[in-house]
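First comes the structure, then the notes that go with it.
For this depiction, one protein chain was excluded, whereas all remaining protein chains were kept in their positions.
Here the chain labels run A and B in written order, and each chain numbers its own residues starting at 1.
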Amino acid sequence: MTRMRWLVALVAALSLFAAACSAAEDAADTATDAVGDAAEAAGDAAEDAAEAVEDVVDGDDDAMEEEDAMEEEDAMEEESAEIATDYGVTEDAIRIGLSADLSGPFSALTSVIVDAQTAYFDRVNENGGIAGREVELVVLDNAYDVPTQLDNYAELADESEDGVVMISQSTGSPHTSAIAGDLADDDLIAIPLSWYSGWADQEFGSNVFELYTNYCFEGMNGVEFLVEQSGEAAPTLAIVSRPGEYGQDGAAGARIAAEALGLEIVYDGEGAIAGDDFTPVISQLVAAQPQIVWFTGSPTELAQIFGGAAAGGLTALWSGSSPSYNVALLDTPVGPALDAFYFHSTYAALWNANDSAGMQDMVSEITARIPEGNYAQSDTYVIGWTEAMFAEAVLEQAAANGDMTRAGVVAAANQVTVDFQGLAPDQSWTGDPNDFAVRASYIYDVVLADATPTTPITEAGSSGLSLVKENFVGSVAAGFEFTEPCFVSEG
Amino acid sequence: MRGRPKLFTSYEADSAIFPTSLQKWLAAAGILLLFMLPFDIPFFTGPVPRAFPDSWPLLGGRYTLLGQIPILQDGIPLVRFLGDSNWLRPMTEVLIFAIAAIGLNILAGVAGQVSLGHAFFMGAGACTAAVLGGPEDSELFWGLGLPIWIWLPASGIVAALVGILVSPTAVRLRGLYLGIVTLGLVFIGIHLARVFPQIAGDTESGRRYPEFDIRAWKEGSPQVTISSEETVTGWFGLNAFTVTERQKVYLFCLVVLLAMAFFGKNLMRSRTGRALQAIRDRDIAAEVMGVNEAKYKMIAFAISSFYAGIAGAMWASFLGKVAGNQFSLFISVEFIAILLIGGAGTMSGALAGTFFVILLPELVEKATEWLAEQDSGISGAIGDFLLTEGPGDFGPISEPNVAPGWALNVFDWNVVIYGVLIVVFLIFEPLGLFGIWIKIRNYWKGWPFSY
Partner (left out) sequence: MLSVLAQSDVGWFATFFNTIVKGLAVGGVYAIIALGFVIIFKATQVLNFAQGALAATGALFLSFLVFDRPNQDAPQGQTPATWWRAPFAGDGFPDYGEQWASIVLISVLAGVALALITGKSISGWAIGSFFAAFLACRWLATREGFTWLDEPIVSLIVAFAVAVGVGVARGWRPPVQIGIGAAATFVALVVIAAIDNEWIEWLGNLVIAVILGALFGMILERLAIRPMVGEPLFSMAVITLGLEIAIRQFANDSVKILNRPILAPWEGDPLDPASDGGFFAGGVFYNWSWFAILFAAAISFVAVFLFYRSKLGVAMRAVSFDQEAAMAQGINVGQVFAIAWAFGAGLAVLGGVFATQPPISQEGSVTVLTALVAFRALPAVILGGLDSVQGAAIGGLLIGLAEIFAGQYLARFTDTLGAGYQTIVPYVVMLGVLLVRPYGLFGTPEVRRV
């Protein structure tokens, strides 16, 4: 007991001391800050004046662009006074929320996405921000857990100055679906890390703005591509998927393609992946001996089931939804079999995979800003980068409309057409989902010999994928009447 | 000698709800505090001197001691609680989990049957609520659209029936064996939820759960709204008592908790409670004295599962949308931790343990957030040492948006610290928070003499 009391006394004394110190320093800080601010303001004014003079002197020598830019800036500065705001936007800051999985099973990927968004908005801020305001990211961890996601949402949606104006990352289908209704009630928009076809449903996902194509169209394109590759008119098909919005949406797409193309489904494992042991799925796959397989699951599950089926003697061609595959699988014993049988499908162009302006820009910016980045997962940067492009486009539009309230941001998001500069198909969310939904996917062949090791992870390597189809829209996907989600989980 | 603990002059006094008047007053104060918590009532807001005048020698311009406390900077609030803040969410969760913790306390603390299957019974309750209270017109899920006064008690009753089905194993099995078998129930429950999506909803995203609104029958607008956006202004004619949805839900859960706690406390004082304690202390001896072991173990399981079922239904309703796999082993383990940290066998221990275990991750998170914001003074130096704030910086904690290296990010550390705190707490205080209370009480018992 004596020792305890001593400890308590010591801690109390220390904390008092600490409080006193920090408070005193705070006071000093505020003073210097104030002085600094004043100086900065003066400097800014001087700079502005200098620029204006320069402008006059330069006259017409420079291209019109610069002047335009200046005018725009001026216009924005004027606007910033008039823009209507409610929560998350103040005179000098715009708060954007992220509820990402940073400690759960997908944290390797989502932390990369958060990095990319941070890098993007750092640059936006260096170039003067949006509507003269600095973008501030509020990063929360949802640990891939629905209750935590709901806690995060309450914090982000708070109707006070602590709230945010939009959510630029919401990891997970079930997690985003848990907040979809509240998003509509609170007039907030969210970008999901989930490509569920239900987000296009205006009743359910009206405020969820999904980027690129969805699992369902991807499944249609994938199956159609596999049919093409197999060289047969109607190969036998097997579908293997996780249960839930992700897995069953992908499986539904594959089934729609099978019906349209007249394929026989010899094994329908929709929702069959459950638990840590996959013997039943493998044994049924091997028994059914399909010629092509569509897979929607996680990389670990792919390795188990694909590897197990290959060991069991299955020589089918495989492809699967984008999240099913990861470059790290090439380091495992299933690497050679993936090389031989697997095609990777994605929604956006991969790291350094084309020469478009957007790609060059992203690669140079990210390597400069994140020198110690996680380049083992470099293919994931594009997701965060394009999410940030979308968020910026929406906020710019809202600023141009003079309404940066949450409702204004929703309206702006329904107006914009985002030009992803070759990173992904351009996209808008205006009108009927059947018209605006993106139906194109990218398909890559796995080439093990091209894969270079990714240690140390700070050096960019090649993930051993060679592009087979860019912006591929199969006949099934093109002709599909998209009036409702392929898989419905809401009653 | 009045009010001395452990000094009783009659049997009635020994088995009173509050054996001492101190306990009575503490309990009353605690309940009052819980009721006031969701409100924010500054009784006095006047200017408080935040700093000494510049003219003062030495102290000039420095903060006064009171000015150090951020809350005080707006005035002196005599009663200043959470108000309609985000903290109400975890607080409501605490109340709901406390209901289930009381249930497990009756089973494990009073009757000595440790169960790792509490999440399973919570899930059973939640599923009952979903089916009875869910909308009738759903194409995918079963639903009867019944009002809360049917589904809430029914969820407890169905869970209790499931508990009765399980109880025969408890007669056969003892100690850790029973623990692991009930752990198996959790896995079986999650599997059942997967097999019957009509009941439990989609495997990953689950289904919507009925809200707390009170209706007489199936009418469209509820008689008493609880889970709705509608704000009620001016209860008791006071502006301070303007309640929003969050506050109403909190108060509703508090009322249910108090009712359940009162029932549990009384149960422990009854014939049944004494029989259960006898079984815990020595089951054979209890049988010798005429306690029917099988019957009372069944009762213990039934009551405990009843509490779990109610809590499960309320939790699902509070979250709004839950999948079957949320009722996982992690929840069961959390309850065992709650029980041990609070101190098994006592009502107040169960409540205190829930506060500790549920709020701990929140507090850890807030602490690291605070640390990351500091850049001056001692706290800043600590933060500088602990945090990796960019490439090339060294520290065991990395900011969330610094790429993964060997440093864990703040959110990983929250999990680690949570685990370590459980270990450290149990090592230093094996009897839990209740043990601390006993120590404090014993200190004052003989005060000013040590013995």
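The working rule: a residue touches a chain if its C-beta (ideal position, glycine included) is under 8 Å from a C-beta of that chain, and two chains touch if they have at least 3 such contacts.
Please read these numbers as outputs of a predicted model, since none were measured by experiment.
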Practice task
Among B:165, B:294 or B:420, single out the residue that touches the unshown chain.
Solution key: B:420
Practice task
Out of A:253, A:307 or A:408, point to the residue that touches the absent chain in the complete complex.
Solution key: A:307
Problem - Selected residue (touches chain absent from view) among A:160, A:279, A:364 or A:417 - result: A:279
Completion exercise
For subunit A, residues touching the missing partner are 103, 105, 107-108, 111, 243, 271-281, 283-284, 286-287, 289, 299-300, 303-304, 306-308, 310-313, 315, 326, 328-337, 340, 374, 376-377, 448-449, 451, 453-455, 457
Completion exercise
Note that subunit B touches the absent chain at residues 114, 169, 172-177, 179-181, 183-184, 187-188, 191-192, 194-195, 282-285, 288, 329, 333, 336-337, 340, 392-394, 404, 408, 412, 415-423, 426-427, 430
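In this text, only the chains that are shown with their structure count from here on.
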Practice task
Please give the residue numbers of subunit A that touch subunit B in the complex, ascending.
Solution key: 1, 14, 17-27, 29, 102-103, 107-108, 111-112, 114-115, 118, 137, 139, 141, 143, 146-147, 150-151, 154-155, 158, 173-174, 177-178, 181, 185, 242-246, 271, 274, 370-374, 457, 488-491
Handout entry: In the complex, subunit B residues that touch subunit A
Key = 51, 61-63, 67-68, 86, 89-90, 93, 134-135, 138-141, 143, 194, 201-208, 229, 319-323, 326, 374, 376-380, 391-392, 400-405, 409-412, 414-415, 439, 443
